[in-house]
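Accompanying notes for the structure given below.
Note that this complex is displayed minus one protein chain, with the remaining chains in position.
Letters are used for the chains, namely A and B, taken in the order the chains are written, and counting of residues starts over at 1 for each.
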Amino acid sequence: MQYFSENELVVPGQILSDNPRQSGFGTYVREGKVYASVMGFAKSINGVLRIIPVSGRYRPQRGDKVLGIVSDVKPNAVEVDIGGETTAVIKPHERETTPLKIDIGDCVLAEVKATGLKGIVLATEGLQKIPSGILISVNAAKVPRIIGRKGSMLQVLRRETGCDFWVGRNGLIVVNGPDPAHEFAAVAAVNMIEREAHTSGLTERVIQMLRKMLGRGDEDSSN
Amino acid sequence: MKIRLIDENGLRVDGRRPDEMRRMRMEVGVLEKTDGSAYVELGGTRIYAGVIGPREVHPKHLELPDKGVINCRYHMASFSVDERKPLGMTRREIELSKVIREALETVVFLEEFPRMMIDIFVEVIQADGGTRTAGITAASLALADAGIPMADMIAAIAVGKVDGVLVLDINEEEDKYGEADMPVAIAPHLNSIVLLQLNGRMTPEEVDKGLEMAQKAVKKIHQMQIEALKRKYRVEPEGLET
Partner (left out) sequence: MSLGLEKRGYGIKIMKNKIYELLKIGKRIDEREPLQYRKIEISTGVVEKANGSALVSLGKTKILTGIKVEVGTPYPDRPNEGVFTVNAELLPLASKTFEPGPPDERAIELSRIVDRVIRESKAIEVEKLCIVEGQKVYMIFIDCYVLDYDGNYFDASVLSAVAALKTMTLPVYRVVDGRIEAVPGEKMKLPMRTLPVSVTMALIRDKIVVDPLPAEEDVADTVVTIGYDSEGVLSAVQKSSPGLLPVNMFKEMVKIGLDSSAMLRRRLLEGVGDG
């Protein structure tokens, strides 16, 4: 039996179900019942109850793309500050023929290869150095909303602002556009999504706001 | 000259009935630089709570290999009390930091962040009785706001005895001139006490009755906490990338 509803914000200690086998991320089992341990929205996926957190620091997962600033370059490792007082590391391969051309202060987007006692290791494969743009920081829990289901929100943002977006799952984002007005509009949109992540009709409001800011107010937003 | 704390109608110095709480206000996510924060007002008591973490442990030798560490600092602004409080931590602040930490530690799932620490800051900007309990209530909100995994939220209130009568949510005057004060913090879903102190004289029956009063009040406070969290994080997610 499920004790919560789909769109209800659950809080730590709240009872979710009496089937202990359903306990997933953000839940715990006590005396045969499943309770929430973090605040968020409870979702049942393939019979497993997990909480989608609405706040909190970024927890690195393998496969995540994160954005950071190179903080140190050593012979066997490049250190990258990914925010949240966390430093990740890139270990260039020993037989690397083309050395990574990255310096301290560079902004990079890379995939998390491993997490654990040895720290967070980023992959060299697919590493991108970001050439320019405005760097902003949002709460990591809101990044999925900024990306949208299958990237839908990000598509909207790109289309409406004409900007490039590099989005790190850790909450760091770079926006680079044809001119400052478009870049500021992009930043405003990201901030709006962060603030209103858990409301309905958000995509529509974002589009309206962007069109107003960039002077395309009379068009039908279903274009 | 003895101050009368309960008048002939059974009302308290501020006109409250013995089982009546003062007006309480809560807001979550009030500070930008913490990972979680809350502001609580209870009568004249005003408190900010902030949580930073999980973060690396400093100094490193305090790191634990299998679980996280919690630090708590309960601190009062110099202007929060009638007589200006000098700078630096007083013995009272140190004791309260400890009991508040232990209360919150009880419910936090420390095993989920080994080798890390969580800093909890409770800043009292005005004190009018019940600061440690309002502080715990605020800290619990801040921990939830910071996404820290916990078994339960914590709600707290102080029960006192004035002129022989058990009263709920003592204010400063009642604290100063009453016969006893008993702060209680409870994990509502677990129905367990996580902080309990008594300062003064109470019979076992009075303690029982006092705990009952506290439990009833804690239910209401907990409900307010849930509402405060919901206000901050409104309704449905749409198009979430899962």
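Keep this in mind: a contact is a pair of C-beta atoms (placed from the backbone, for glycine too) under 8 Å apart; a residue touches a chain by one contact, two chains touch by 3 or more.
Values in this document were obtained by computation on a predicted structure and should not be read as measured data.
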Checklist outcome for this item: Full-complex touch with the removed chain, picking from B:57, B:125, B:190 or B:207, is B:125
Item to check | Chain not shown: contacting residue from A:107, A:121, A:141 or A:189 | outcome: A:107
Next on the checklist: Using the touch definition from the top, which of A:134, A:192 or A:214 touches the missing chain?
Outcome noted: A:134
Next on the checklist: Among B:31, B:69 or B:136, which one touches the chain that has been omitted from the display?
Outcome noted: B:31
Checklist outcome for this item: Hidden partner sits against subunit A at residues 69, 71, 81, 83-85, 103-107, 130-137, 171-172, 174, 180, 184, 187
Checklist outcome for this item: It is residues of subunit B that touch the chain not shown, namely 31-34, 37, 44, 46, 48, 50, 52, 55, 73, 75, 77-82, 84, 87-88, 119, 121, 123, 125-128
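Going forward, only the chains that are shown with their structure count from here on.
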Next on the checklist: So in the complex, the part of subunit A that touches subunit B is made up of which residues?
Outcome noted: 6-7, 9, 11-15, 26, 28, 30, 35, 37-41, 43, 45, 52-57, 84-85, 141, 144-145, 147-153, 196-203
Checklist entry - Quick one: in the complex, what on subunit B touches subunit A? => result 29, 35-36, 53-56, 107, 109, 143-153, 187-190, 225-226, 229-230, 233-242
